[in-house]
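Note that one protein chain of the assembly has been removed; the remaining protein chains are unaltered in position.
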Amino acid sequence: MIAHPVSTAKTYIFVWLSLLGLLLLTLGSAFLSLGAFNAVINVGVAFAKAILVMIFFMHLRSGHYILRIVAIAGFFWLAILIGLTFTDFATR
Amino acid sequence: MWSFPLFPEKASALASSVDIVFFVWLALAGLVASTVAFLIVFFAVKYRSGSSANRETADEQAQNRINRRIEIAWMTIPLVLFMAMFAWSAEIYYDYATPPANAMVVYVVGKQWMWKLEHAGGRREIDELHVPAGRPVKLVMTSQDVIHDFFMPVFRIKQDVLPGRYTTLWFEATKPGDYQLFCSQYCGTDHSRMVGRVVVMEPAAFERWLASGNSTGSMAAQGAAHFREYGCSGCHGASASVHAPKLEGLFGRPVQLADGSTVIADDRYIHDSVLLPRKEITAGYAPIMPSFQGQITEDALLEIIEYVKSLKTAQPGEVR
Amino acid sequence: MSDSAAVLIARQYDDAQQQRSAADLGIWVFLATEVLFFGVLFAVYTMTRFNHPEAFASASRLTNITLGSINTAVLLTSSLTMALGVRAAKLGLSRPLVGWLCTTIALGIVFLAIKATEYYLDYGEHLVPGLNFAYAGADRHAVELFFYLYFLTTGLHSLHMVIGIGVVATIAAMASRGAYSPAYFTPVEVSGLYWHLVDIVWIFVYPLLYLVSRS
Partner (left out) sequence: MSAVTVPSAASYLEDGFSLWSWLSSVDHKRIAVLYAISITLFFFIGGAAATLIRLELVTPTGDVVSAETYNKLFTMHGVIMVWFFLIPSIPSTMGNFLVPLMIGARDLAFPRLNLASWYLYIAGGVFTVGALLMGGVDTGWTFYTPFSTMFSNTHVFAAVAGVFVVGFSTILTGINFIVTIHTMRAPGMTWFRLPLFIWCMYATSVIFVLATPVLAMTLFLMSIERFFGVGVFDPALGGDPLLFQHLFWFYSHPAVYVMILPAMGVVSEIITCFARKNVFGYRAMAYAVLAIAIIGFLVWGHHMFVSGQSIYAGTVFSILTFLVAIPSAIKVFNWTATLYKGSISFHAPMLYVLGFIALFTIGGMTGLFLASLAIDVHVHDTYFVIAHFHYIMVGGAVMAFLGGMHFWWPKMTGRMYSDAWARFAAILVFFGFNLTFFPQFVLGYLGMPRRYHEYPPEFQMLNVLSSAGASILAVGYLLPLCYLLWSLRYGKPAGPNPWRATGLEWKTTSPPSTGNFATVPVVTEGPYAYSRQERPDER
């Protein structure tokens, strides 16, 4: 019975602080008027937070490779839906 | 019942090019399908269980290499073929999708289970479309309720008619005659009764038909009547005192909006400004215009748009 | 607290390792379906916002950003406590496991409480479509669509939050009876993964609904 590698409490606390940091970053950036760039920052920071949670809190790195594929597939298929629908909405 | 057609009539240049693409595809499909069918029957007979056909494969490795090459061959050949056929039919599709500038415009309003058509000159028709042969005709279509579809098999074209939006469809009839018109997007109980006739006439006969109708003045004239009747002139009239955007020369011009973006004042812009006035507010004006949703019917609105188009008297080059 | 709780292996599995990898893959595939389930709401949001950019910006300014931000912080913290709980389970520390799980449940309830007050305030400001929506500014329909999506997305998320709290509560109850050990902690890990997914959904909901443009 190989026990799963267990990360230390310190790593979790560090990840938690960086998540809160990212929250403040995205909150702050919302008050600057950067035009379309605002949306890019919002989504970018959201992805960063999501990846942090998935890798550290959900142990995505230490599991079988298929788990990583499944995790990415979920978001990739969502990107297909939004991307190809956007080709219609943007050029109509 | 016994004399039944197997192939539809055609009455436009586009229809013949669509038919050619169809026949090429028919030939290709027939070729592939008959080859597959022949091979199945041939192998089934030759290699039936217990037959003395030779089933030895000399050298496993060589056979695998050949098989791999066959596999790649019947991957790449269809791909190249498909891309060629795609390009050819996309070219026809772009021709179908771009109406020529000098096309004669007819306005179409689809309503649950009937078509209301109106020529620029004011002549109205129900479930019938009279057009001259040899001249491109552009249909500007909208729906009052659900999604319909204006389908004329003889020209091999159709286009969905959506509520809240203008969609266009154009054709140039070559052969005078009486052809079918269908609604081909399911729209409710009498979807199958929402049919009609497309009558293609010689240009001279068409002019006589257009003039003979008891039209109550051109669309623009009727639009002017609606313009007064619904009180638009109270604010937008030439002599109005209220601070409202002037409509003279507006059509086709870019309009500066309150949120900084600019929009071309086309059919859609006027349609939305009347029914959803608070959607796009012209810069420098307060959003005080009431919404006429539910009061002005789609075909009355088409006439108002035609009237606004006719207001060409403003100085050119002035940005509204 | 018996450390080596008998690891019961279902009849269709050969050994505990196979049972664990099946559970892990099963929950991850389920999470992919959840991502797509919420994904449709994000797709609808993107397309409707593309059609009405200004209305969505002005509507987003009406949402309560302070409560929204606090809620995000609360949920991120609950992810931390959940992760620490799963870690405690792996190390066989039963008491801290139950402790962290209860903290997570508490944070979840705080989140729902804040959400409820936010809904109450929105109701007061006549922002609930279908009930008492009233808005005087430009493009009233699009603003109503924004709040329709706002209540739908946050409502569905809160429903998943309630389910999450229920799941973590049952796991905490069983953990307090010593059901888990370093050899058998799959239910704790599975419920943790579900909790983190619900947190990730909120991570995306927060900027899209609250931070469209505050300038």
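Think of it as A, B and C in the order they're written, each chain with its own count starting at 1.
Methods note: a residue touches a chain if its C-beta (ideal position, glycine included) is under 8 Å from a C-beta of that chain, and two chains touch if they have at least 3 such contacts.
These numbers were taken from a predicted model, which means no experiment stands behind them.
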item: Contact list for the unshown chain, restricted to visible chains; value: A, B, C
item: Residue touching the undisplayed chain, where the options are C:106, C:152 or C:174; value: C:152
item: Residue among C:16, C:47 or C:110 that touches the chain left out of view; value: C:47
item: Contacts of chain B with the absent chain, listed as residue ranges; value: 1-2, 4-8, 17-18, 21-22, 25, 28-29, 32-33, 36-37, 39-40, 43-44, 47-51, 53, 55, 57, 67-68, 70-71, 74-75, 78-79, 82-83, 85-86, 88-90, 92-94, 96-97, 112, 145-147, 149, 151, 153-154, 156-160, 162-165, 167, 180, 182-193, 195, 276, 279, 293
item: Residues from chain C at the interface with the omitted partner, ascending; value: 10-14, 18, 21-22, 25-26, 29-30, 32-34, 36-41, 43-44, 47-48, 51-52, 129-130, 133, 139, 141-142, 144-145, 148-149, 152
item: Contact footprint on chain A, counting only the chain that is left out; value: 66, 73-74, 77, 80-81, 84-85, 87-88, 91-92
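Simple rule for what comes next: only the chains that are shown with their structure count from here on.
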item: Computed distance of Cα centres, chain B from chain A, in Å; value: 43
item: Residue list for chain C, restricted to those that touch at least two other chains; value: none
item: Touching residues on chain B, where the partner in the complex is chain C; value: 258-259, 276, 278-279, 281, 287
item: Of all residues in chain C, those that touch chain A in their complex; value: 16-17, 21, 24-25, 28-29, 31-33, 35-36, 39-40, 42-43, 46-47, 50-51, 65, 69, 72-73, 76-77, 79-80, 82-84, 87, 90-91, 182-183, 192-193, 196, 199-200, 203-204, 206-208, 210-215
item: Contact footprint of chain C on chain A as seen in their complex; value: 1-4, 6-7, 9, 12-13, 15-16, 19-20, 23, 26-27, 29-33, 38-39, 42-43, 45-46, 49-50, 53-54, 56-58, 63-64, 66-67, 70-71, 73-75, 77-78, 81-82, 85-86, 89-90
